[in-house]
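Only one protein chain is missing; all other protein chains are in place.
So that you can tell them apart, the chains are marked A, B and C in the order they are listed, and the count of residues begins at 1 in each.
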């Protein structure tokens, strides 16, 4: 990024921004970024849409005291859609080793991105944050690749030049959830929120789009497994991501009637109930896995049973706190990530319930366009998701059991109203 | 409390304990108290019930290095039911001023208590923690009196002698809730808990006993007002304690459709909606109060409307964060306490929903025998209640809206099953 | 607000906005408000400041389908500084009764406001949210008045015409706290935050400005009273607002070494320690109040003692959960509010520690220009403050004891560095 003919020591670059730049707060964010980073700006042209849906346009000079500072600023505001008017091709560099990028690699966001090759803009596939962009020159294709999948032959984008980002326009699609976005307050009309989630799930299913549920063991502990089973049988769950704990306690409940030793029917403790979960795992291991246990009639109810019976892809990712684990659990974190990555490609709606670990893991993998609803009684899970860049997440601080119970009721009411698809 | 003929410097007192002293952990607590306070004990006789329901008995010598320490220990273990075998009458002292007890007054617990007068044990009325016990010698009656109600003519119990306490036997009555008592974990089967609360409310109503609901404004903000209205219309609420905020936002909702400016039907913000609550208060003040507003047709729905229509006693206690307030709000804290105190005398079941301030205030006033269920999405409210001595409280960490929705469903199902009373 | 000569059914009004309208997100907020309320806008002129500190200007036509909707929109966006170019005087109406405004009264915000009288703009004194504006025609003065202080002779502003609001420019002054504003995340560099709070407190004191501390009893329970005492002795606290509980447990600690019965030195429970707080209150009531108790030598240490000794105005507001209360406690909520209102007039910095009730109450009274820092281990307190309109609040989710300990250390370090003022 060279400085032009300006007063000595000042570097300048002209950028432009298009879209709902005022409405969606993009322009304020960009200008704020420039000045807080020690840069300056001069708005050379601005055209603000006359109506809410009209796109706006701004042409801005960004100035800084050194090329280094200017480059940093340009890198930062590029994520908000500010693109230099003086276009260059993306700079590519071959990887020199397994499992690591070249220094200075372009680090991806979860926003729709394009890369400039020979003057043409190429869309980036498999959009995911914190990845590099690998270029296939022959196919003229670009895609995100995580660090651990790097091989020495890959061509990687380096620096910010020749990359442009299209921030997801949340205002348009997210309208219905807008009211919940402002904070993690617990003092919101919850019935409305749950009804809207039910609408999204019904619409998603009727449109033939995929829904992913990511769940923690509190679903079982709180006695909500049966509600999730209904959603599975109704066809609202295309994929289920969970850990050893959800599956174990679900199976414990199917075999012993307890979850963590608590009888879910009566709410009291079973004798030696703390052993039930470990006996449940042992029995499934002896049966050769969940699918076999269903086939052999060992496992006859519950969330995992319904997944098998209704052909729902489930993916159990391991963690260091797992007992057993169940044979289907993928114990290698990177292997599990790879499997999750390929399983989320066609997901359009994601419901995360009562799990911080799996929610953050999945949030890392999803592109910004996927609608995410995160439900947890603990506000910190939702806050963490937001802090880590999953901005498209709508958080709902509520209790799992009544949430899922009411969600099922709302879905059923909606289906009755709508009639057969 | 004089020391007997023991080695010099050692004070001794013989105490006895009766009841479910092992089962209910009383004996361990007493022995633990003695030793952690620097005292020693010698168990002289012990008879443990052979069966769970048989009462046990223990005769114990308590020893300490000084009469002062011994007296402190005896005071502490007396709250757990350990009574000196060497009985004395209660010592009485006349109050010497308005609004304060004599130094050394006996400070009451919320457990059933008796006072010894001329060799006879007299039951204490109006049992409440942190009060003094005033004696009417003529009527041979004793009752708890709060500090602010002390008048100079009163006779007050001083010291621990001649007072005995009967700790409430939680194990017996509380069985059904036992499983929830252990902790404030959110990972419990909530459906079971709500069903049991519904059972208690239905049983309480059918037995002709009084139920008190203590509620915070989150009931309205979360869109749960309509569920509470159903409970009121069904006759499950005999008293309602709340503050200006619940009543204001309930009326705001009735007049404008919003709560804190959020439309509860759609969940979106109203124009200038933050003004709605203050306009609602103004309108009720102009109408001369809630009751008048209902009579004049200004107020036609909501929790307060149902209270008026269904003759539910409501008590609105003021606080320093009140706007307005509504004319019915009692702005004097001590006056409101007095009104609450007399209104809880015949309450047998108390449901506290989403309010720390009012829950703790009511918890202070209730005797230990009253069943209390405290529902809040924030565990700290329940923890605080427990820390302040309201041990009979069962806490449920869950979300107000789905909780009340499901509670109403469970109550309706139960009523159908049971048929007309 | 009449419609002009536009196509039938459409009402139009021209408004203008000045200030940091892009930088501070005012323009986006205004445009968003217009369209979500069913209105439309046309930007007729816009001049955006070339530099960060240059003010911007926009001239906008607001259109709606009915005069009612238009008026609602104008009312809402006026709070964000959008003023009709077609200026009118404020409309005044005499109050017709005690304690209530006329219907349609202008409901104030906590932002700097001006009222137009005979073509001149008059500043509003005693700015406070949720009040009416009373006009003294003779003195040509305007001030906020709460509903409960209305008397029949007052002239009150009605409707939105002739009122303009200057939203507080947070970006300029608040710079140093900006990083904490984004969320209530607990995962922030706390040491930096505490150092900045120390800086503000030292600067405020050196500038001769007043600092208000609002505190809850957890200050005492957590053993932090001694840190607050240091701040008082150092002159960093000009006013203290608290409740009966903070004062009681502080005095309990001074008299018995315990807080809620827990010995703060060793952390273990005192014998019968639950009685200590009630005995402490009784003793102070017998002494005729805190000030007398200090004079008589009954009270010789602690927060309240230091307030008396260092001439710090303290204000104890009562609540329904108070035992006693202490004689200095103002038990009438409205009376306490009045006293608080007059005591905050000259406050420039406010530190709220571990109390939801008092924090929200004080937040309601403060104008938007006062810097507020709210410290609580429970994120919900900070969230609530924000939800209720106290937007100038900076929240810090941390633990009271180490917070105050480190704050004192930072203040002392700063004073050493700065030397004598």
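Heads up, the rule we're going with is that a residue touches a chain if its C-beta (ideal position, glycine included) is under 8 Å from a C-beta of that chain, and two chains touch if they have at least 3 such contacts.
This one's a predicted model, so the numbers in the text were calculated from it and none came from an experiment.
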- Among displayed chains, the one left out touches A, B, C
- Message: Please identify which residue in A:87, A:137, A:207 or A:334 touches the non-displayed chain.
- Response: A:334
- Out of A:147, A:207 or A:418, the sole contact with the unshown chain comes from A:147
- Residue, one of A:10, A:40, A:88 or A:107, that touches the chain absent here: A:107
- Item | Residue touching the undisplayed chain, where the options are B:43, B:137 or B:207 | B:43
- Note on the structure: Interface residues of subunit B toward the undisplayed chain are 22-25, 27-28, 31-32, 35, 40-43, 46, 48, 50-52, 183-187, 379-380, 383-384, 386-387
- Query: Residues of subunit C in contact with the chain that isn't shown?
  - Reply: 178-180, 186-194, 196, 217-218, 221-224, 259-260, 262, 264-269, 377-378, 397-403, 405-406
- Query: In terms of residues, what is the contact footprint of the unshown chain on subunit A?
  - Reply: 33, 36-37, 72-73, 75-76, 79, 97, 99-101, 103, 105, 107, 130, 146-148, 260, 268-269, 271-272, 274-275, 278-279, 281-283, 285-286, 317-325, 331-337, 340, 356-358, 360-361, 364, 378, 380, 387-389
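In the analysis below, only the chains that are shown with their structure count from here on.
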- subunit B and subunit A are one sequence twice: same or different residues at the contact, by the over-half rule? same
- Query: How many degrees of rotation carry the C-alpha atoms of subunit B onto those of subunit C, rounded to the nearest 5?
  - Reply: 180
- Message: Relative to subunit A, which chain's C-alpha centre is the most remote?
- Response: B
- Between subunit A and subunit C, what is the separation of their C-alpha centroids in Å? 38
- Query: Taking each chain's centre as the mean position of its Cα atoms, how many Å separate subunit B from subunit C?
  - Reply: 33
- Task: Round to the nearest whole Å and give the separation of the Cα centres of subunit A and subunit B.
- Result: 46
- Give me the residues of subunit B that touch two or more other chains. 260, 268-269, 378
